[in-house]
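Missing here is one protein chain; the remaining ones are kept as they sit in the complex.
And then chain A:
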Amino acid sequence: MHNGIIIGAGPAGLTAAVTCAENGLDVIVLDEYMRAGGRLLGQLYEQPDGKWWNGIKESERLFQQAVDLGVQFRFGTAVSNIEYLDDMWVIYTEKEVLQTSNLLLATGAAESPVPVPGWTLPGVMSVGAAQVMTNVHRVKPGERGVIIGINVLSAAIAMELQLAGVEVASLTLPRMSEVTDVEAHPKEVMDSLLHVSHMAPSPFVKLGSKFMKGDFMKKMGAAFYPKNGVKMWDIPIQLRKAVIEIYGENQVEGVTLATINSKGDVVPGTEENIAADFVCIAGGLYPLAELAAIAGCPFYLVEELGGYVPLHSEEMETTLDGLYVAGNITGIEGAKVAAAQGHVAGLSIARNNGIRSLDYKIMDAIQHVKTTRDHAYIQFHPQIQKGRSKIQDQWNTYQRNVQEV
């Protein structure tokens, strides 16, 4: 029996484990991957202060800290089911069944697919896969690639690919259809891109953020956006073009691009081929909350947080006894915010285990999440704060309703 079990060894789960252990709890961390770090592993970039953020080193540091404090780890262990039986959470993995009264879900995020004709050809991968190949395994995904889907993550990964000596021939949109939505809309994409401005030395994006504030200006921006695109870190960004097909005999040989109007419709006769030996699909991230859904958590759809998120409090509790959430399962944000949330969850679990006088520490930790968010280098949604208050409101309403009943 453990005082707590944590599913997910990303920044949220690792930080929670460290916090629990510091408070004298006996915790175990389960992760389906073979090493600690989660999505932190793939991150490698220069921060505004000139220091490098090296996800592999950061992961090792957190992991070592946890191990030194006596935290146990089980890697290669996927959790396939959880249920609440006789006041205990029962956790089913392939080989064993574990029990605890405090369970933290820190399962992170997953990538949304964007189906494009030809996307089943070998050489097509998600942009996250290209990031892991390049930064974790140090294997080039190819020599020259096209990224379909323009968002904060794909812009950041395009830059990382380039640093690794891989040519990015174009960053472009998918063609609009029933299976794509905002990611195929030039205007929406423009809107979200303005928020990478602080990452970009490019005058275009910097200019953009000044002039594109109003909705009207954004529409004009997409309409007047130069047909041949602009360059960010020397990578052509094409908001006026969309990929209508990925072609190749046995593997990717290139993509067919066509001009689109500001509504996202294809202008006939404008098709052209671009050679490439790999293609990345970037449909954005959504919270990976399957286990919370199975457990019976109420959910709420918050676009700003990336999709359906389990209702939770600022203390990281869910509406279910002894079940907590932290990190990207609560909304898509950067690794530092995830870690800060993990710290809060760890303290809440310690308090629930009877460790006293943690109330002030928890308040401080919640404040720290907010400050970290305000200073975040990567913001996945421009209105993240708004999303956070929405879920807080839903939580309050839920609590009031429960009290009335």
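One rule holds for everything that comes next: contacts are C-beta pairs under 8 Å (C-beta built on N, C-alpha and C of every residue); 3 or more make two chains touch, one makes a residue touch a chain; residues count from 1.
Here is the rule we go by: contacts and distances are computed from a predicted model.
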Missing subunit (named according to UniProt) among the choices "NAD(P)H-nitrite reductase large subunit", "Dihydroorotate dehydrogenase B (NAD(+)), electron transfer subunit", "Amino acid/amide ABC transporter ATP-binding protein 2, HAAT family" or "histidine kinase": "NAD(P)H-nitrite reductase large subunit"
Chain not shown: contacting residue from A:46, A:94 or A:374: A:94
Which residue of A:12, A:116 or A:329 touches the chain not shown here: A:116
Selected from A:139, A:301 or A:402 as touching the chain missing from the view: A:301
Residue in contact with the excluded chain [from A:22, A:245 or A:271]: A:245
Missing-partner contacts on chain A, residue numbers: 32, 78-81, 92, 94-95, 110, 112-113, 115-120, 175, 177-181, 245, 247, 283, 286, 290-291, 293-294, 298-301, 308
